[in-house]
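Missing here: one protein chain of the complex. Every other protein chain is in place.
Moving on, here comes chain A:
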């Protein structure tokens, strides 16, 4: 159990550092920024207690926020995403399946995992960029940001998932 927690915190540190030092500086075509830290919420077990789920999402978001000077922005989006995560996961799991599975390529299968990831990342990007452009509304840029970031984030999550599988 404690090994599991240490592993989680280690992964959190690595992903947050990767995000703030490298990925935040990437703006492909002026719109697509990879937001890899969502991967931490995508990996949450199916029967993890929901309050823990929410707190976890909030803490990840706050860590990223503190580094990128956007207090509350990623935290709000991550909290919403971790609230919806179990419901979205349940769509892709058979009803008679009672295992406490961890969503991944292996347990869900490629098609289901990709759809699961895309839906959650898309929801996250919508909230994130809506809150970010709150007082400066340029709807075309907003759509570009959402679509671009969703695509690049999903791709990156799939790459990381593929590497970790072995």
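Simple rule for what comes next: contacts are C-beta pairs under 8 Å (C-beta built on N, C-alpha and C of every residue); 3 or more make two chains touch, one makes a residue touch a chain; residues count from 1.
By our rule, contacts and distances are computed from a predicted model.
Visitor: For the chain that is missing from this picture, which UniProt protein name fits: "ABC transporter ATP-binding protein", "PucR C-terminal helix-turn-helix domain-containing protein", "Cell shape-determining protein MreC" or "Phosphate transport system permease protein"?
Guide: "Cell shape-determining protein MreC"
Visitor: Which listed residue (A:66, A:126 or A:158) would be found touching the missing chain in the intact complex?
Guide: Within the whole complex, the residue contacting the unshown chain is A:66.
Visitor: Pick out which of A:15, A:40 or A:54 touches the chain that's been left out of the picture.
Guide: Counting the whole complex, the residue in contact with the absent chain is A:54.
Visitor: Of the residues listed, A:23, A:42 or A:76, which one is in contact with the missing chain?
Guide: Touches the omitted chain: A:76.
Visitor: Residue by residue, what part of chain A touches the chain that was omitted?
Guide: Touch set of chain A with respect to the missing chain: 17, 20-21, 24, 27, 30, 49-51, 53-55, 58, 61-62, 65-73, 75-76, 79-80, 83, 131-133, 135-136, 138.
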